[in-house]
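One structure, as structure tokens, below. Some questions next.
Heads up, one of the protein chains got dropped from this complex, but the rest are sitting where they should.
Up next, subunit A:
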Amino acid sequence: MKRIRTLYWPAVWDTLALLLWGLMLLRYWWSGRLAVLLHPDYHWLAIGAGWVLVGMGLWRGVTLFRPTPPSASAGAHIALLPRQWSLMVLLAIAVFGLIYVPRPFASDAALARGIADPVALTRSQPQQFARQTPPAERSLIDWIRTLNVYPEPDAYTDQPVNVTGFVIHPPQWDDNYLMVARFVLTCCAADAYPVGLPVELTGDRAEFPPDSWISVQGEMQTETLDGQRRLVIAPQEVLTVPEPKNPYEF
């Protein structure tokens, strides 16, 4: 009974909030879902922050039964939100983050974000040169970058192509066309934007439902699609593949 009476409740909430936030970050790492949220270059930042938060939680946990008066400098802090509110918000989000499994963006997100034109509106202009890769080794984003530099489709006719991405069924296209697409990430999912290339199938696109992952091998050709001259893949082989571990391109 005595232990419970001396339990220092503010420290309990602090400890819980810190530990749960840390665990939330670490859990995304352990479960491999961090790739859905973040560019791989910055995974270490999130993982490091997770460990720091767990460490702070443990430090705070030490004071659970040994209340220490807040230090003078801490007393000078100006609070904006009442302490309990902030704590409740942090706790609620940590619990939610531990339960919820984030999913990569899918075809409807791509359609909503506007994928149609390779030359987007005020798309951030990359201030670097992309290296030249042989056509057969270009990923989707390599193709789009190449097209951005020189958009004439005829220049690429008969070049071999081998790309992997998820399926989109743009509603305005005929049933034998689909789009193979990928989301591109610079930093985190907040700046993800979709890129894609049309594929002309011999059969009906219903064979490859939206959001399923395919690998397409074939050659490039120029066609008029939806009133626009475009580079289209004429596939020799379309295979259904599992979703890659890292669904984005960079």
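Remarks
Definition applied: contacts are C-beta pairs under 8 Å (C-beta built on N, C-alpha and C of every residue); 3 or more make two chains touch, one makes a residue touch a chain; residues count from 1.
In the analysis below, contacts and distances are computed from a predicted model.
The chain not displayed here is annotated in its UniProt record as "Permease", chosen from "Permease", "Binding-protein-dependent transport systems inner membrane component", "Catalase-related peroxidase" or "Dihydroorotase". When the whole complex is considered, the residue among A:Phe105, A:Trp143, A:Tyr156 or A:Trp213 that touches the unshown chain is A:Phe105. Touching residues on subunit A toward the chain that is not drawn are 14, 17-18, 21, 25, 28, 34, 36-38, 42, 45-46, 48-49, 52-53, 56, 59-60, 68, 70-81, 83, 85-87, 89-90, 93, 97, 100, 102-106, 108-109, 112-114, 120-128, 186-191, 193.
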